[in-house]
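Let me give you the structure first, and then I'll get to my questions.
Only one protein chain is missing from this complex, and each of the others stays in its spot.
Lettered A and B in written order, each chain numbered from 1.
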Amino acid sequence: MRKVIAFLAAAGMTLAAGLPALAQDNTITIWSQFADQQPNQQKALRQIFEDYQAAHPDVKLNVRFWDKAELNPAFQAAMLAGGKGAPDIVYYETGQADWIKAGWVDNIHDTIDTSKILAGYDRNAFRDYGVPVYLLINMLFYNPEVFDKLGIKVPADNMFTEEQFDQVIKTCHAGGYSGLANAAGDRPYAGTYIPQYMLLSQFGADEYHAYWTGSKSWDNPEIRKLLETYIGWIKDGLYPSTYSSMGIDAFHLYFHTLQKSCMLALGNWYTARAFKSEDAGGQSPDFHFSFLYYPEMDGAVDPKGLITAFAGFLGEVSTGTHKDIVKDVLKFMQQPKYGAMWTQVTASPSALRYTPSDVPDSLKSDPEIAKWSWYWDEIAKVYADADYVEEQLPCGEFQDALTTVFNDSIPLGTMTLDEAIANLDAHLCPAN
Amino acid sequence: MASDFAAASLRRRAPGQMRALLWSRVTVSLVFAAVLVFTIAILIPLAWTVQMSFKTTREILIDPYAMPSQLRLSNYAGLFLNPSVEIQTYFLNSVMVTGGALLISLLLSTMGGYVFGRMRFEFRGRKVFFYVLLFAVMLPPQIYYIPQYQMMAAMGLNNSQWSLILLYAAHSLPVSVYLMSTYFSQLPGELEDAAIIDGCNDWELFWQVMLPLARPAMTTIIILNALYFWNELLLAITVITDPSKRTLPAAIFNFIGELGSNFGGAAASLVVSMLPILVLYLFLSRRLIQGLTAGAVKG
Partner (left out) sequence: MSDLSANAPKKAMPRHRAGRASPLWIAAFLVPVFGYYLTFTVYPLAMTFFNTLFKSTPEGGQLITRFVGFGNYQRLFSDGIFLGNAVPNTLIWGLVGTVIDVVTAVLLALLIYFRLPLHNIFRVLWFTPVLLSGVIVGVVFRWVFNFDWGLLNACLRAVHLDMLAVDWLGRVDTPLMAVIAVHWWHSFGYSFVIVLAGLSAIPRELLEAAYIDGCTRRDAVFAIILPLLRPTLITVIVLSFIGKMRAFDVVWALTRGGPAHHSETVATYLQKRAFDPLLSGLDLGYPSTIAVVWFGVVVAGVLIFNYRASRAGMT
């Protein structure tokens, strides 16, 4: 027993090393998303920060990569403690509007140069508060080999009508495939793509926003008809039987490696998980999927709408002490060459404007990047005439209701149409 | 001693009861078989996880049950050679935090147990103090995380292992004091008499008489608390955000992260995380039962 206690005492005493060191001058702490399993994004960001440090030898940029689910509570805890332990630059997404309202992220109007950022950012709610990292586009992927095998022909404009789409689902199901690979095992949005796009297609951007942001009641005949169609699709085999237990990685594999589904509804961040080594769960570069527009509803107002969002921002934390350096870093990040570099390295579109001449030569000839060039060609081919609609997020309670209804219940058949509408209407957002 | 199941009382039974004895043997075999199946069923998830740690993530997602085509150590290598933070660092942090917290916890809980468990410390209101100490165990722990984090930040200790040490020890106090006090209360009442007559003061009494006797209960507390400190997750990721200072559960959580769950790596980190506790348990398990047996938890 004495030995045990002595050991413990020794362990305790080595903690002298654990006392926190004083913050060095000119060290900027950056908290970013893209934890270990998104190596390309990390590589791209590290490149930017290394370049900055090379240009400014007296500054040290200390970047930590997090999982979003950990970053948010940690940042919240730090800010609630008055900023102790908070970083100087933080990554956040559109779901963190509360941070801005609470004054935790500064207004850096002058630092953001909208001429360097893609069109539309000057109207964005986050325009003054952060540099956008990439452009999110919600797309519909499909597996051409499976389509061929089942004899499904894709129309010339890459868009099925309602009835055709239903037929596609039935054909897939009969062939032993699921319509989509989407599954809600560990994500709250997998089941929301189709309903969102049905609304957009049928009603156009304004009405779609009104419904989806919880500003309008869902209890009317048009919505009922739309949802009944959707429920019909589900019954015909839209979602996989493992919808409730497949996690995000599993359903990626379901689509690109196991190839058990016809289609996949997902954002373009698909490449973050799929364009990596197969041993780590990525796809083969030879699997050339393609894209579709979401199904065109009868009497559609906006059939070729594509929901986009400026996703992910890096902003200045209000409790930081080196704000001039922070602003400098954020300005530095807005150079076109970094937009080009980000897009090439991560295979997801940067939010920055750039031209082909901005692409560094080293990347032009990089085989790791070249093997995915077919992906960009497909997007350009299919979505050439897309109408980009910017996403708007509702208040928290309504978004939770959307998750409950569309992600957790309707695909599993555990909620009737009336219950769904009642649930949504019970959580509408208060008018702002 | 021969097993009860072997009916040591065989000798004392009348010969006519041999048939009953045979039936008893059959029952034993059936019960044993059931228990064996039960135990195997209980352990299958663990075996499966160990098997997974030798496969790549892709292999796992394609067929979770297939025996690995080759015993890859790549997951383990990935853990130990990860450039951002290697698992040895997390491991050492866990050891530091667990060790430090155990020290404080042992000290305070034995002192507390002594005060609450021995007759000679009886005073009016002692029971009130005792229940006040215990009531915190009923609260869901998340809720005092934020005020505790704010405290640690105010003390300048966030991002230091000390914050976890202090808070873990605090969290463990109610149950540890309870166990120690129960244990002390069951030691004979005359224990102190001889020592006091000889002129010992309470401090010497505590260190030289009480503590040595308390070894079984201390063992219990060590292992129960070590288990809790080693596996604690929420506070560990809230209070410490610097990866080089984090504990092992944070490493596991990292692998089962937001993007790209590395199942092979997660399984490997699970195995690595389990081993120290398992070893500690195997080493101390006899003492543990002894300690519990000696009445530490008789109620």
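By our rule, contacts are C-beta pairs under 8 Å (C-beta built on N, C-alpha and C of every residue); 3 or more make two chains touch, one makes a residue touch a chain.
Quick caveat, the model's predicted, so the values are computed rather than measured.
K.L.:
Which shown chains does the chain we cannot see touch?
P.N.:
The omitted chain makes contact with A, B across the full complex.
K.L.:
Could you tell me which of A:F49, A:W99, A:F141 or A:Y354 touches the chain that is not displayed?
P.N.:
Selected residue, touching the omitted chain: A:W99.
K.L.:
Mind listing the chain B residues that contact the chain we can't see here?
P.N.:
Residues 1, 3-5, 9, 12, 28, 31-32, 35, 39, 42-46, 48-49, 63-65, 104, 108-109, 111-112, 114-116, 119-123, 126-127, 129-130, 132-144, 146-148, 151, 166-167, 169-171, 173, 177-178, 181-182, 185-186, 189-190, 192-193, 196-197, 201-203, 206, 227, 231, 233-234, 249, 252-253, 256, 266, 270, 273-274, 277-278, 281-282, 285, 288-289, 291-293, 295-299 of chain B touch the chain absent from view.
K.L.:
Touching the hidden chain in the full complex, which residues of chain A are there? Just list them.
P.N.:
72-73, 76, 80, 95-96, 98-104, 107, 184-186, 240-247, 396-397, 399-400, 403-405, 407-409, 412, 414-415, 426
Methods note: only the chains that are shown with their structure count from here on.
K.L.:
Mind pulling up the chain A residues that touch chain B in the complex?
P.N.:
By the definition above, chain A touches chain B via 1, 4-5, 7-9, 11-12, 14-15, 18-20, 33-38, 64-65, 67-70, 73-74, 77-78, 80-82, 84-85, 247-250, 253, 257-258, 272-273, 276, 278-281.
K.L.:
Under the touch definition given earlier, write down the residues of chain B that touch chain A in their complex.
P.N.:
Residues 56-58, 61-62, 82, 84, 95-96, 98-100, 102-103, 106, 145-146, 149-150, 153-154, 156-162, 165, 212, 215, 218, 222, 237-239, 241-243, 245, 253-255, 257-263.
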